[in-house]
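With one protein chain removed, the remaining protein chains of the complex are shown where they sit.
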Amino acid sequence: MTEPVLEVRDLVKHYPVRNGLLRRSVAAVKAVDGVSLRLDRGRSLGLVGESGSGKSTLARVLVGIEKPTSGQVLVDGEDVLHLSRAGRKQLRRDVQMVFQDPYTSLNPRMPVSEIVGEPFAIHGIDPAGGRRAAVGELLELVGLDPEHANRYPHQFSGGQRQRVGIARALALRPKILVCDEPVSALDVSVQGQVINLLEDLQAELGLSYLFVAHDLGVVRHIAHDVAVMYLGRIVERGPEADVYDTAQHPYTQALLSAVPVPDPSVRLVPAAPALDDAASTRAVGTIVLEGDPPSPVDPPSGCPFHTRCWLAPTLPEAGPGPDASGTPTGRSGLRLVPSVCETEVPALVARHDGGAPSTPGTAPAGAAAHVVACHFARELVAHRVEA
Amino acid sequence: MSAVTRPVPNGASGSAPGAAPSDVLLEVTDLTVEFRTPDGPVRAVDGLSYRVEAGRTLAIVGESGSGKSVSSLAVLGLLPDTAHVARGSVHLAGTDLLGLSRKEHRARCGDQVAMVFQDALAALNPVHTVGYQLTEALRARRGMSRADARRRAVELLDLVKVPNAKARVKEYPHQFSGGMRQRVMIASALAMDPDVLIADEPTTALDVTVQAQVLRLLAEIQAERQMGLVLITHDLGVVAGVADDVTVMYAGRAVEQAPVVPVYTTPAHPYTRALLRSIPSSSGAGRLSVIPGRPPNPAAMPAGCPFHPRCDAARDVCRTDVPPAAVPAEGRMSACHFAADIMAGRNPAADDGAGAADGAGAVERRDRRTTTGDEATMPTFTDTGGRDD
Partner (left out) sequence: MSDAATPTPTTGSAGTPSNPLGEAWRTLRRRPDTIIATAVLLVFAVMAAFPQLFTTTSPRSCPIREARTDPQGWGSEHPLGTDALGCDVLATMVHGVRPSLLLALVVVGVSVVIGVTLGLLAGYYLGWVDYLISRTVEVFLVVPLLLAALLVLSLFKGVDLGAGTFNVILLPAVVLILFGWMPYARYVRASTLEAKNLDYVTAARSLGASDLRIMVRHVLPNAIGTVTALLPTSVAGVISAEAVLSFLGIGVRPPATSWGIQIEQGSQWVLGGSPHILLAPLICLVATVLALVVLGDALRDALDPRLTA
């Protein structure tokens, strides 16, 4: 068992919503609402979720751009949040970030040599051989020609800019790289180049990645473990193969089934009737969720997913009582879900096939265990086979 | 360069096989768009031809700069002032739109071809209610009364499944979520009952679960009205999920056109093949196969096939001759000298004397020194495909 390089415990980040003349705090955006994570040295943790799930806020808290409301962030066992200013600056060097948009993450008025060398300037470091040589080495490390150090960002393509951003993040020799959607702004043919680069760097430098993305295919490729976020909480977490192949949470299942796969035999919509093609593909039933994710200002009570859950209304526990005689709820807007979903926040626990949830204490393996936050996760395995 | 010269269209202009020609709603032939720049004209779209048929979805796939968006702006007569159509025709219900004045062209398009943009927040005016914007064209062009227009707006929102449409027509765009806004955009495109809907990356800004909703909605509406749908996207997953026909664009040209299934099973152009291989697949681990380099600058296009500097099957002829539109199979087009070989899954025979690696699935083995050879044709240097690709 490797030791964790990064551990997050019950992290909460609320943004106050201020209103009125006195700027009183009237509500809070619960961007991150009690998240615990663990990242092992040299491994990659994928963090997936939709916009508003809090995954980007979490990333920003981890690199120190935002201060958490409560909770702990441990880097190499040391609590980052309760350090002196100098200690924080030191620890900041351990966690660096790669940004999503290579077009906005580089200052257009600085040459690449200054962009990549800025970490040295900020921390007053003079690397052996001088900053210039160090910048050249970094550029070479990410596959760029050190001779182009005097160029400006606009003279580079998107993929090259992202390499510049990676070089800047590596300058301080961090242990952890937080990658916030690092390839989603790039062209398909360039994405692979950057992903390969990240994998090479991990092997070469022993980096650990927290890989935040909405592209499940990319996450699957790069991550060892995956955590799925919904409305500021983790709803499912486990080894990549478990989460992808035997997803237990209804949200994870919906997310996975909504991802368009590059295989025309898996259709999202029925194909047009082709006149000459008898063996035309047929639409495969995917779970299409209704509506948009609720606002994190006023998240639903109980399980945050119950308002959009496709599974809950189908459960026998749903409904006003046994006399409901199976009448569908229709589209009246009144969804019937099991009352436990509305009232109790499900805990993130391991569920074994058909078995009862194991107590939280018995799953100390942390990242390695497959855990899920759903009251009815048991049933999902059976359901999946049906679909 | 004037628009009067109209060369014979490419041999395989059609993108859909087997359909009766009467179903063709929109036919684009040999469309060529040029931008004026200080350094002379730059060709953004070069000889693009496609057909849109009733009830079918044509996906135009390409990377940024491939000309996929510019070509649809040309179809709609929305090109910026710095661009013009150098040649080609756009036939809509028998009329060549490019022969019309700009004003007539736009009027025609508003009625019969509508467009859905990627960024719904930018495309909607923040100071008007959604209902007002949905029916602006109806009132202005069809002289609809306010009451009728309001009723129609509610109908349209119902059509795109915006819940509680009656109340929501009075709201402003910022009160809608991203997915709902995109529905409003679709509703406003449908206001004039178009025959053809062109959707430019309609779901790129949306979350996957919402993307699935919007794509389904588009497909349902299309099937109901027997509309022709042109879906411009970079996402091969979306294409596989919703398209009937596919046109793959590279450097302003259509490099492959075929029905959706064969594109994925037996791609006939090395670019399509490489794109498909570079998608991180569910099989997970291992290095991703990548396309080295990056798309050429339209102002400095390489000689011969525009893809040859990045192609894993390039031969001598590719460096000198622009490949003709080959028809490797019924109803398919591939702009590759070796279309039949690629489609059959093998690499073309090696040039004499050159000991190039042969065989299907040959993975890129070009180190960064070899890719520097491309620099001569590019204004800046090339993206090396990782250090050891």
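All chains are identified by letter, namely A and B, in their written order; residue positions are counted from 1 within each chain.
The rule is short, and it goes like this: a residue touches a chain if its C-beta (ideal position, glycine included) is under 8 Å from a C-beta of that chain, and two chains touch if they have at least 3 such contacts.
Note that the coordinates shown come from a computational prediction; the quantities given were computed from them, not determined experimentally.
Colleague: Check the options A:Ser36, A:Ser51 or A:Gln155 and report the residue that touches the missing chain.
Modeller: A:Gln155
Colleague: Among B:Pro298, B:Pro328 or B:Pro348, which residue is in contact with the omitted chain in the full complex?
Modeller: Of the candidates B:Pro298, B:Pro328 or B:Pro348, B:Pro298 is in touch with the missing chain.
Colleague: Consider the whole complex, including the chain that is not shown, and state which of A:Leu6, A:Val48, A:Val63 or A:Val235 touches that chain.
Modeller: With A:Leu6, A:Val48, A:Val63 or A:Val235 as choices, the missing chain is touched by A:Val63.
Colleague: Contacts of subunit A with the missing chain: which residues?
Modeller: Its contact residues with the unshown chain are 60, 63-65, 89, 92-93, 96-97, 99-101, 104-111, 118-119, 122-123, 147-152, 154-155, 165, 168, 172.
Keep this in mind: only the chains that are shown with their structure count from here on.
Colleague: Starting from the mean Cα coordinates of subunit A and subunit B, work out the distance between those two points in Å.
Modeller: 30
Colleague: Going by the contact rule set out above, which residues of subunit B touch subunit A in the complex?
Modeller: On the subunit B side, the touching residues are 17-19, 55-57, 63-64, 163, 177-180, 207-213, 215-216, 218-220, 223, 234-244, 259-261, 263-265, 274-276, 278-282, 284-285, 287-292, 294-295, 310, 368, 380-381, 383-389.
Colleague: Spell out the part of subunit A that touches subunit B in their complex, as residue ranges.
Modeller: Touching subunit B from subunit A are residues 50-51, 143-145, 148, 151, 155-160, 187-193, 195-197, 199-200, 214, 216-218, 220-222, 240-241, 244, 254-255, 258-272, 274-277, 281, 286, 288-293, 333.
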